[in-house]
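Note that this complex is displayed minus one protein chain, with the remaining chains in position.
A, B and C label the chains in the order they appear, each numbered from 1.
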Amino acid sequence: MERLHEPGPEERFLQTPGSRREKLYRQMRLIRRFEERLLRQFDEGDVSGTTHACIGQEADAVGVINHLRRGDVVFSNHRCHGHFLAFSDEPKLLAAEVLGRRSGVVGGRGGSQHICWESFYSNGIQGGIVPVSVGMALAEKFSGRQAMATVFLGDGTFGEGVIYEAFNMASLWSAPILFVVENNRWAQSTPVEKELAGDMVARATSFDIEAGQIASTDAEELYDHFQPLVAGVRESGRPRLEVIDTYRLCHHSKSDDKRPRQEVEEHRKDDPLPKLRARLDDSAAETIDEEVEERIEAAFSWALEQPMANDEELVDPLVEAAP
Amino acid sequence: MERLHEPGPEERFLQTPGSRREKLYRQMRLIRRFEERLLRQFDEGDVSGTTHACIGQEADAVGVINHLRRGDVVFSNHRCHGHFLAFSDEPKLLAAEVLGRRSGVVGGRGGSQHICWESFYSNGIQGGIVPVSVGMALAEKFSGRQAMATVFLGDGTFGEGVIYEAFNMASLWSAPILFVVENNRWAQSTPVEKELAGDMVARATSFDIEAGQIASTDAEELYDHFQPLVAGVRESGRPRLEVIDTYRLCHHSKSDDKRPRQEVEEHRKDDPLPKLRARLDDSAAETIDEEVEERIEAAFSWALEQPMANDEELVDPLVEAAP
Amino acid sequence: MGTSVLKSLNDGLHQIMGDDERVVVMGEDLLDPYGGAFKVTRGLSTKYPGRVWTTPISEAGFVGVASGMAIRGLRPVVEIMFGDFLMLAADQLVNHAAKFRWMYGDKVDVPLVVRAPMGGRRGYGPTHSQTLEKHFLGVPGLAVVAIHPLVEPGELLRRAVLEDRRPLLFIENKKMYARSLRRAVNGQIGPMEVFSNDAVYPTMTLAFGGLVGGDVTIVAYGGMVEIAVAAAERLLIEDEIYAEVVVPTELQPFDVQPVADSVRRTGRLVTCEEASRAAGFGAEVSARVCDESFDALRAAPVRVAAHPVPIANAPTLEQKLLPDIEDVVSAVRMAIERPDSSIRAGVG
Partner (left out) sequence: MGTSVLKSLNDGLHQIMGDDERVVVMGEDLLDPYGGAFKVTRGLSTKYPGRVWTTPISEAGFVGVASGMAIRGLRPVVEIMFGDFLMLAADQLVNHAAKFRWMYGDKVDVPLVVRAPMGGRRGYGPTHSQTLEKHFLGVPGLAVVAIHPLVEPGELLRRAVLEDRRPLLFIENKKMYARSLRRAVNGQIGPMEVFSNDAVYPTMTLAFGGLVGGDVTIVAYGGMVEIAVAAAERLLIEDEIYAEVVVPTELQPFDVQPVADSVRRTGRLVTCEEASRAAGFGAEVSARVCDESFDALRAAPVRVAAHPVPIANAPTLEQKLLPDIEDVVSAVRMAIERPDSSIRAGVG
């Protein structure tokens, strides 16, 4: 496995100067502005395919990931920009990746749905990452490392049967894993009532997995909420599932939002960014905003200068990795 | 679809002369002796492959299936002899099938794990039959027929993710289906503690499916227990799951039993057959035993005289069913 | 601008649902106003509210549900949002739907249609761009049909849903949705004459100036058809090579006759598929052509296919690894330059 970047998210968070509030805001601002810039580049034709922004859900990423340590595994899904940035603090690499550049996180091969950076992974198939993450958690434990795993999934992903297989094994075998459910009440165009019968927390507890739920877009609240949960997984060596009730303020993937306009507008009052910004003093907030603006600008202009991905030779991985 | 045999299980059960007790016993005796005879034929080399007997679990089949009507769907699994005989009362066809004869239920193509007779089906892949049954239940409802579906699954099958996908859809779409879980506490060689975390009833209710559990090998008790449950599914048009705690007194499949000897012996006291037979008067019981013996003998000697399956021509189903 | 492939499919579905009440449509995000990820099902839920089932994200589960419905008399049409997700339903297709009829002694039919949009060139990356139908070829009991702009896709869908009793994979191509149908005008499509074998899922043969013999047979299906036709036109102009393009619609079971006939006229074969080469459709076509008209083959068949790597997200990389017009042109040149073994001396 790769050599690890130092320090891990928790250490980095603690070492960064400033109040906790400022730091959380800075991270969220970075995520938000990254995605807004990305969407602009999209409109300018620099991004091919599609992209899934997490606008409105940034507090989840910073609330959870800032408790993770060097070597802890994170597995994310299609909506991974926030998770990745909170974990890596590497907007340049992500910008280059989604812009299809050779210097992207995985050389442009994956796009943001399919990346790997140190112990951070993502994949674009709903559900399948959950057992994989359980295996990663178990491998860490088996190897005597102190690491744990965190996997992010959405409400819609509760449709996939393989996650229940994973819950069962995680519970039977005591995998140190935190299942973080970002319940934004929609799966693509489908409201949660049409996709999910019963209750997510009850589903987890029926596998003898401790589980809870919090309705919040408040980064500080989430940070506090997850601190003991992460510690609990680490100490007990047992799985835990936590549902965050949140809301996506943007489209599902680039430009496909048919949700009732009014519903979306109502949720704007819960936007995690103004919520936290209001608690900062204005000049601190402005400084952060400017600082973030510079980083985003730097990341994207760097990325846009990178050569397009176009490997000189396409080598068959079966041949390349053959014994 | 095929023309239906008349009458359905419930009607047949009610029309058969004798007390309810006698009738339940007669059915169970038929199942038991069928399988014992089958195992003998197996030892004599007449059965190829393997076979899964349900010895010890006969009460489930008769407790549930006698409430089903003409056109109701039953989907069973690898351990389906009891279900099939309770549904069809056709020991000849089943004997011929497992003996690989052309006159078997499906001409020897399936063996008991893979049969179809009127609205009774079985398949040998764990779990996959559950969504198929949900679809059948929905089709009956959609088509305005009054039929419902019943699917049998074991405790071990709770490992397969697809059953949760099926639970979710059954609940969301109100499928008239009864999920009957035969919890015999083992899946092949694996005890339930090693395969199942948490609780089966809770798993179902977490999908907003009403569910319950009964520990019994008493056919009369089960018959009474399932009468309102079957009626409830039919009337509400909603799914229901019911766990029966039972025990398998035989090997998993032909000759592979490594369970603790003592555990098995202890469960013999719950053998559903002596339990019910003790409630009959001796002469009635003897008459039934003899009658069953004759039917079994007739079924197997008929079956053994049938020509081996060996279709004259193996036609490609894609060509045969092409438009 | 003619009718698009998308419109043909959408119109087709509307009509099919109108004509037969047993038809139900099932898949993820199908309800209006969204109307499905690629809009093939747009309007259906408004017009036939009780018959469009938008599903949870449960590909195995809802393919299973649909196959149960099919056995019990309905005519379900399932949409797999991206064909890549078919792998989740593999067990349901292979071990359930495809087997039921034969293993149940021909007692049941499973008239299930599973629509799967396949293919890349849209920048969707490794898990949303694959061409996976090759892995479902050769499953006993499972038919595979792939549409293309030369035969009305909506009409093909109607046949699959209403006339076909077999479980059937209906392969679409995402890039093709926006393309116009290429209907024959006076028996011509562009500069080529077009012939159909008039099967339920017809095989089309395109040739310059009739079936009078050419230099090479190009077999292409689905998303590669347009590319093959463009390559044929270019080969004529640039190299004066006369290619016949044979376009099968039903991949499984596969009727090799139109291909074998063409090879008898041309002596050379190039197969095209968007998936990677190994164990793909081209291998089967080559093997079947050898079965039928080996003596007519003057050189080894050449297979055009993708590089054996996942489909990259970056457009430059994706373009490089997927087969394009240039690849077909080179393959044809290679096939033609191969020494003519029909005039060789004995071997061994």
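Points worth noting:
We adopt the following convention: a contact is a pair of C-beta atoms (placed from the backbone, for glycine too) under 8 Å apart; a residue touches a chain by one contact, two chains touch by 3 or more.
Since this is a predicted model, take the numbers as computed values, not measurements.
Contact with the undisplayed chain is limited, among C:90, C:199, C:230 or C:325, to C:90.
Checked against the full complex, the one of B:82, B:124 or B:239 touching the unshown chain is B:124. Which of B:33, B:67, B:81 or B:109 touches the hidden chain is settled by the complete complex: it is B:109.
Not every partner is drawn; the one left out touches chain A at residues 1-2, 73, 105-107, 109-110, 114-116, 121, 123, 125, 128-140, 142-143, 161-162, 165-166, 168-169, 172-173, 316-323.
Residue-level contact of chain B with the missing chain is found at 47-50, 97, 100-101, 104, 107-111, 113-114, 123-127, 156-161, 187-190, 194-196, 256, 258, 308-311, 314-318.
Not every partner is drawn; the one left out touches chain C at residues 84-85, 87-88, 90-91, 93-95, 99, 102-103, 125-127, 132, 134-141, 213, 252-254, 264-267, 275-284, 286-287, 290-291, 294-301, 303, 308-310, 312, 338-348.
We take it that only the chains that are shown with their structure count from here on.
Each chain gets a centre from the mean of its Cα atoms; for chain A and chain C, those two points are 37 Å apart.
Averaged C-alpha coordinates give centres for chain B and chain C that are 41 Å from one another. Chain A and chain B, compared by their mean Cα positions, are separated by 46 Å.
Chain A has residues 158-161, 194-196 in contact with two or more other chains. With touch defined as above, residues shared between interfaces to two or more other chains in chain C number as follows: 55-56, 58, 60-61.
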